[in-house]
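Right, one structure below, let's go through it.
For this depiction, one protein chain was excluded, whereas all remaining protein chains were kept in their positions.
Residue numbering begins at 1 within each chain, and the chains themselves are lettered A, B and C in the order written.
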Amino acid sequence: MTTLLLATVGAILTLCVYSFLYKDNPFYKFAEHLVVGVSAGYYLVIYTFNFIVPNVTDPVFTLNLGGEAIRLGGLDWWMALAPGLLGLLLYTRFFPKIAWIGRWPLGIYVGGYAGLGISPVMQARVINQLRAGATPLAGTPDPFANMTNVCLGLVIFIAVTYLLLVKRQLGARNTGAKVGIVALAALVGYGGYVALSALSGAGVVNLTNVMLVVGLLGTLTYFFFSMRHTGVLGVLARIGIVFLMVGFGASFGYTVMSRISLLIGRVGFLIDWVGMFFS
Amino acid sequence: MRRQLPLALCFIFGVFTAIQYYVPHFRVQWFQERLLQWLMTLLAFAFLLGTVSLIKVHYHKLRDRAPDRGFSLVVFAGLFTMIGLGFIHPDHHAPGSPFNQMFLNVQVPIEATMFSLLAFYVASAAFRAFRARTLEATLLLIAAAIVMLGRVPIGDLISPKIPEATRWILEVPNLTAKRGVMIGVGLGMMATALKIMLGIERAWMGGSD
Amino acid sequence: MSWYDWLLGIDRRWIFLTIAIAVVIPFFAPLGLPVVVTPPVQNLYDAVEALEPDGKPLLLSIDYTPATSPELEPMSSGVLRHAFRKDIPVIVMTLHPAGYGMAESAILAAAEEFGKEYGEDYVFLGFQPGTSAVILGLGVNIRTVFPEDAYGTPLSELPVMEGIRNYDDVSLLITFAGWSAAEAWIYYAHQPSGQIVGAGVTAVMATDYYPYLDAGQLVGLLGGMRGAAEYERLIDRPDAGARGMDSQSVIHLIIILLIVLGNAAYFASRRARRLAQARGEI
Partner (left out) sequence: MGHDRGRLRGARFVTGFVAGTLAAAALVVCAATLSAQEPIEPAVPESLAAPELLAVPTGVQVEDTPNDRGASVNVTWELSADDESLRFEGYRVYRSAHPETGFVFAGRAGRGATTYRDSEAPNNEPVYYRVAVGDAEGGEAFSATSDAVTASPQWFNDDRVNVLIAVFIFVVAIVYFVNAARGGKELFIRRLAGLDEVDNAVGRATEMGKPILYISGLSTISDVATIAAINILGEVAKRTAEYNTRLIVPCADPIVMAVEQEVVKEAYAKVGRPDSYNEDDVFYLTRSQFAYVAGVNGIMVRQRPATILYMGMFFAESLVLAETGASVGAIQIAGTDAVTQLPFFITSCDYTLIGEELYAASAYLSREPVLLGGLKGQDTLKFIIGVLIVITVIVATLAATGAISNDFMTPLFITH
């Protein structure tokens, strides 16, 4: 019975939120305000009991640090008292005259986290990625060779079509000429594909890795701020943005899945709830 | 005292947490562990600040007879119920505790449902904003469409080339682009962190002087 | 009114309705589409498969919250079932307060299915706050981070925890997380201690983790419901992951159709406008 009741509460709130898809309405407003209040209370309670109680009040007042007794006035005791005092200093904000004292704990907080990040970021985000990015351009097997070559063939095809058709406006009047140019471009593109396949097949060059390196340099160039993106820099930055967009597209496609999974989860919940009335 | 001291604290603690990365000695690591606890504890103290702000905003709505002020009472009801239950029954995660029940049956369903709205919004964004206006936008939507097909069984059914192309997109252009962003963002993160420590970025104190 | 104007001006609530219908139908009429296994999933499976029965325990950090559980719960169930089937001792913990209930229900269900005994075959350590501090702490001594398990029993009284002090005594670590916990495990467990780490993340996050996979910082990766469905196929026990794949397929097709329609209407209207402009009507 309780299960059904609790599930019903959850189901009704679920429907309240879904009503927002139609338009803003009092049911949604109710659910919205309720969850803001409940979750704010939830986090206040959880953080108080998980941090302030075990790290400050327990050791300072009951001399109990993680289940072990500590000495009043000892090192552990002071180490527990310090964050408590710093935390209280935050509340000076409520008194405008001394509000500036609140910056002391903030300084420790901000500075402490700032310093913490520098070296691990250098290691994980820069050095390790640099190491992984050092891929040989030849002499290694290339499992993606075919796809890379197809892609490069397509790039050649599009480039030729663009140059002949759009840039020079050759086929603006004549449909036959247009078709001919596209066919020519397709032929050139296919030729490129065959030639590149022969190259990578012979192990002369690992085109996938070439692409990885060029893409990496391009993306980095895009994030150059102190120089104008012209000349070589402009070309590289343009390549970079192309890679970025393909990467973002991939993220988007991937993400869609997650979102639908969530919806499936909720729909499953509602269906189970309806089922409860019939079982 | 008003500006120098917080900046000095910021610098000293920043340099300490930066240096400890290279010092495995237990005496330094011991203090480092304590310091991490301090930081989390400070955040815990700040939750009261936030909660007071929330209460103030809604109290002002009630006082000023703002439209929809009735819902401010709903906020209070939720907030004080949770705080009350949380302090009366400190065993928060016990399966039957009222605090946990409120969490599981009020907060969780609403949040999960909010989250699942994304499925609808993804569809409407795809229809509304996915336009092949420029080369970049076209690439984005083609990559998205291929990956979307390649990650579900139906892609395998249409053509085995689609999952292959998906893998290629994920592991060649996507990988290298993400790596570039990662390096760039890494540098930006380090630079910002450094500038905070050195007192160059001091917006966190309010104002830049 | 032309078809493209109608289409461009369509109320988005019709799209919402289409999605709602598409997600509900496979619940009642499953399609049962086949799933192909990808290398990152295979690698994680192999890593678990290579573990010794009754050897060093597998550490599972079930860090997801209710919000991401539809994607991640099928994964953790899959890995738990795999481990229990192979009689690998399992230690479960969580880095997120909301992960507590998630972890507990996942492990209880799997333990019941395989008749596993608490304390002998698996243990649930519960939640400790402070993500990076917890992960670093586990590298030094599990007992200082978790003096007792989730139910207040000291670790010394649990047979499965005997001789387990830090990462040196743990074979493989797998984290299931819909937030940056997986990255934290890489930074603070893999980097300093060399702990082998595998991850199950949401489909969104998966692309971000490819560089880590590529750089060898992750042994294997499950991405989203699809990853779960693949794992279910590897352990030969289709469940929620496989079921979700049907709805996924249908909705993905609809979204692609929407992109195509949206673009068709956009280009048709642009073309019409240009023609009108050329005729001097505007």
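Everything that follows uses one rule, which is that contacts are C-beta pairs under 8 Å (C-beta built on N, C-alpha and C of every residue); 3 or more make two chains touch, one makes a residue touch a chain.
What you see is a predicted model, and the numbers here were worked out from it, not measured in a lab.
Note on the chain not shown: across the whole complex it touches A, B, C.
Within the full complex, the residue among C:169, C:214 or C:239 touching the omitted chain is C:169. Listed residues B:12, B:73 or B:142: the one in touch with the omitted chain is B:12. Although one chain is not displayed, its contacts with chain C can still be listed: residues 12, 52, 55-56, 67, 140-141, 162-163, 165-166, 168-169, 178-179, 191-192, 194, 202, 204-205, 207-208. Against the chain not shown here, chain A presents residues 17, 20, 24, 28-29, 31-33, 35-36, 38-40, 42-43, 75, 90, 93, 102, 106, 109-110, 113-114, 116-119, 122-123, 126-128, 130-131, 133-140, 213, 216-217, 220-229, 244, 247-249, 251-252, 255, 258-259. One chain of the complex is left out; on chain B, the residues touching it are 8, 11-16, 18-31, 39, 42-43, 46-51, 53-54, 56-57, 60, 68, 107, 110-112, 114-115, 117-118, 121-122, 124-126, 128-130, 140, 144, 178, 181-185, 187-196, 198-201, 203-208.
Convention: only the chains that are shown with their structure count from here on.
Contact counts per chain pair peak at A-B.
Put simply, the C-alpha centre of chain B and that of chain C have 18 angstrom between them. With centres set at the average Cα position, the gap from chain A to chain B is 10 Å.
Residue positions of chain A touching 2 or more other chains, listed in rising order: 21, 46-47, 50-51, 120, 124, 129, 132, 247, 250-251, 254-257, 260, 262-263, 265-266. Residue numbers of chain B whose C-beta contacts span two or more other chains: 37, 40, 103-104, 108, 111-112, 115, 119-120, 122, 141, 144-145, 148, 151-152, 167, 170-171, 174-175, 178-179, 182. Residue ranges on chain B touching chain A, taken from their complex, read 1-3, 5-19, 21-22, 34-35, 37-52, 54, 68, 71-72, 74-83, 86-87, 90, 92, 99, 101-120, 122, 135-137, 139-148, 150-152, 164-187, 189-190, 192-194, 196-197, 204-205. The touching residues of chain B, counted against chain C in their complex, run 33, 36-37, 40, 93, 95, 100, 103-104, 108, 111-112, 115, 119-120, 122-124, 126-128, 130-132, 141, 144-145, 148-149, 151-154, 156-157, 163, 167, 170-171, 174-175, 178-179, 182. On the side of chain C, the complex with chain B involves touching residues 12, 15-16, 18-20, 23, 33-36, 38, 66-68, 97-98, 100-101, 104, 126-127, 129-130, 132-133, 136-137, 203, 207-208, 210-211, 214, 224, 226, 245-246, 248-256, 258-259, 261-263, 266-267.
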